[in-house]
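A protein chain is absent from this complex, but the other protein chains hold their places.
This part shows chain A:
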Amino acid sequence: MLGTTFLLALRSIARHKLRSFLTILGIIIGVGAVVTMVTLGKATTAQVQQNISALGTNILQVRPGQGFGRGGGGPRPPDFDESDGPAIAAQVAGVTAVAPQAQATATAIYEGANWSTTVQGTTNDAFTVQPWPLASGRYWNPAEEQAGKAVCIIGNTVRTNLFRGGEAVGQRIRVGNISCDVIGVLTTRGQAGFGGDQDDVVIMPIKAVQRRFVGNRDVRLLLVGTDQRYSSAAIQASLKDLLRERRRLEPGQDDNFFVFDTKQISDTLSSTTTLLTRIVTAVAGISLLVGGIGIMNIMLVSVTERTREIGIRLAIGAVAREVLLQFLVEAVVLSMLGGLIGLLVAQAAIGALSWAGGLPFLFVPEINVIAFAISAAIGVVFGYFPARRAAGLNPIDALRHE
């Protein structure tokens, strides 16, 4: 019986193609918008997460100054002392390791090839705090680190530009005006979240960079690895207390350094995108509701218009349940058709918008299933009232209806 009813519904929809299409337009737009918004929201969140996690999780970055792009006036706050890092590692609970960082710009030369790049000085702890596996070669050993030996680990961009396809480990390159042995090549990391090629780098023991490039023993950045069992706020508080003391700040004086918590930023950005996605999805959901009302409206018109047909069916021997089912199935088939078209429209929209916005193309199965199920449910909910009205008609009156 349901198969037959289904057939009748399809026949009836096919008889009024334009009207059927206009009826389900609301559902198409609603389903399309909801699926598009949720999928794009997920893609954005994923992208943000990826960018942030490129900076490393459970890491605090400590820099001199008052924050990015601030502290324009007044004297430049002093860099950190080389003893600050070990002090933090030793005295702040929950800190696993501290990697100091010094930085300079220099040209790297190998045989005929020149490449201007960033020279980063750090300690082996940097690779523990912010893991970065090697593609080949090795990290430097404690003796080399202690001595500030001219050994370097190069990023993939530098490798490509200096060595083309050739072997880099074991070669000697010139960086600035020193020559150093390449002991390792890093795996590719790609673009950083906020621009810049992370692979365009030469990393050396910090003492070598301080001595040969910067010319002092100051530290521009401290990468602090934290144990995730400790609260980040507590670590930050005691870290700030320690640094204020070491930098001899009076009570009431502002910090002349700032702590940047990548996890906190990541969480904030994620929750912001999630909230935005929810709001936009809710708005899109309203159009689904409007679509449902559209279906109810057309079904009511249809019942009135087809009163005589209903009378004929009842006279022929249709029971009330069959008439109800016919109109209900018609509404559900209509709305599911709308849902299906909406899903197709959504995939096209997601494709176009992802491409335009530089986002990865995502297919989120759950939201497609949910949106389709909702479109079917809308058919049931908004189709029931008109269907019940049709089933309740008196056959004699219905047959007399003009």
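Here is the rule we go by: a residue touches a chain if its C-beta (ideal position, glycine included) is under 8 Å from a C-beta of that chain, and two chains touch if they have at least 3 such contacts; residues count from 1.
In the analysis below, contacts and distances are computed from a predicted model.
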item	value
Protein that the absent chain corresponds to, by UniProt name, given "TonB-dependent receptor", "Protein-export membrane protein SecF", "ABC transporter ATP-binding protein" or "3-oxoacyl-[acyl-carrier-protein] synthase II"	"ABC transporter ATP-binding protein"
Among A:L18, A:A233 or A:I316, residue touching the chain not depicted	A:I316
Sole contact to the chain not displayed, among A:L22, A:A93 or A:I396	A:I396
Footprint left on chain A by the chain that the document does not show	1, 4, 8, 11, 15, 308-309, 311-322, 395-396, 399
